[in-house]
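Missing here: one protein chain of the complex. Every other protein chain is in place.
So, subunit A:
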Amino acid sequence: MIRFDNVTKNYDSKSQPALDAVSLDVDRGEFVFLVGASGSGKSTFIRLVLKEDRASRGAVYVAGQNVANIPSWRVPRLRRGIGVVFQDFRLLPNKTVFANVAFAMQVIGRSRAVIRETVPDVLATVGLEGKNNRMPHELSGGEQQRVAIARAIVNRPGILLADEPTGNLDPTTSMGIMKVLDRINQNGTTVVMATHDDDIVNTMRKRVVELRNGSVVRDDAQGIYVGETGVLTG
């Protein structure tokens, strides 16, 4: 589903590359943790998948297609196939929960009828039944992140990218979010989640890819992660 072929990303020529000759294969339906210390290149990986940035060397394939060969007018179609969630939720503060999720369908031209039908289903999937008309500031952080997840998957993307989705949440709330992501993954969506939360990684027992200074230093199926503290907690 996602393939990195010897990908190097240099933001500028002086400093060392954010990604350094990374080769990686993520299969359809997989759940992959992308772990590593701050600055190790996790967000850069996600940006390259979205074609927000171009690889300096090597090739990035999404669903079998080299993203470098996608013309700019076709990039929106690439992104429709990928959902993204961030640490800071990125909700529209003046829109209701329903409107925030509906927004993702409106801008790609879905009909009102389809939106009315789909959005409540998706909100139920992420555990937000009955909160359609709340404003974002009336929700807890975990609930806001659920809205963001609902928005990311409402157009049924094949891939969900999550960049430290639990970074702002306490451990219990984080586990709730992980359950939601796991359920989405069970439904067939490929999930790549960047994190440095070792508790979560060790509880979930999924594939772990560890980056250090832009290089893949470990790639374990059902792996664990030893965080920055160096203390094995899982």
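The criterion applied here is as follows: a contact is a pair of C-beta atoms (placed from the backbone, for glycine too) under 8 Å apart; a residue touches a chain by one contact, two chains touch by 3 or more; residues count from 1.
As a convention for this text, contacts and distances are computed from a predicted model.
Trainee: The chain dropped from view, which UniProt name applies: "Oxidase", "protein-glutamate methylesterase", "ABC transporter permease" or "Cell division protein FtsX"?
Mentor: "Cell division protein FtsX"
Trainee: Using the touch definition up top, pick the residue from A:68, A:92, A:124 or A:217 that touches the left-out chain.
Mentor: Residue touching the chain left out of view: A:92.
Trainee: Any idea which of A:80, A:205 or A:218 touches the chain not displayed?
Mentor: Spelled out, the listed residue whose C-beta touches the missing chain is A:80.
Trainee: Which residue, A:9, A:42 or A:151, contacts the hidden chain when the whole complex is considered?
Mentor: Checking the options A:9, A:42 or A:151, the one contacting the hidden chain is A:151.
Trainee: Where the complex has a chain not shown, which of A:68, A:108, A:124 or A:217 is the residue touching it?
Mentor: Checking the options A:68, A:108, A:124 or A:217, the one contacting the hidden chain is A:108.
Trainee: Which parts of subunit A face the unshown chain closely enough to count as touching?
Mentor: 50, 72-73, 76-81, 83-84, 90, 92, 103-104, 106-112, 151-152, 155
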